[in-house]
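Have a look at the structure that comes next, please.
Complex shown without one protein chain; remaining protein chains in place.
Let's turn to chain A:
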């Protein structure tokens, strides 16, 4: 899961963004999904043009398992965001996939990521 990172100034929803964890995991997500986190959105803000926005790599100081859960939630949220109010969002299904051991850590990460 690697991709060439070029210096495209244009920011598109379909751009791939790399998220890295402290223990060496790398995750590729679409910019649209990345933007559900306020913190990551600020990182990628091309107007401010921090190093992350240039390289499209966002290092997170979290363990891979936490990052994965956070990203999973972001994807989950991006998927159901556009849903009408009548449709059922399978929240429980997601909750069941969340191991209780890491719940608090994920919670902290979520706070950090502005989820």
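In the analysis below, a residue touches a chain if its C-beta (ideal position, glycine included) is under 8 Å from a C-beta of that chain, and two chains touch if they have at least 3 such contacts; residues count from 1.
Operating definition for what follows: contacts and distances are computed from a predicted model.
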{"item": "Chain left out of the displayed complex - its UniProt protein name, from \"Trafficking protein particle complex subunit BET3\", \"Cullin-3\", \"Eukaryotic translation initiation factor SUI1\" or \"Ribosome biogenesis protein YTM1\"", "value": "\"Cullin-3\""}
{"item": "Absent-chain interface as seen on chain A, which is shown", "value": "22, 38-39, 42-43, 45, 47-54, 58-63, 73, 91, 94-95, 98, 100-108, 110-112, 114-115"}
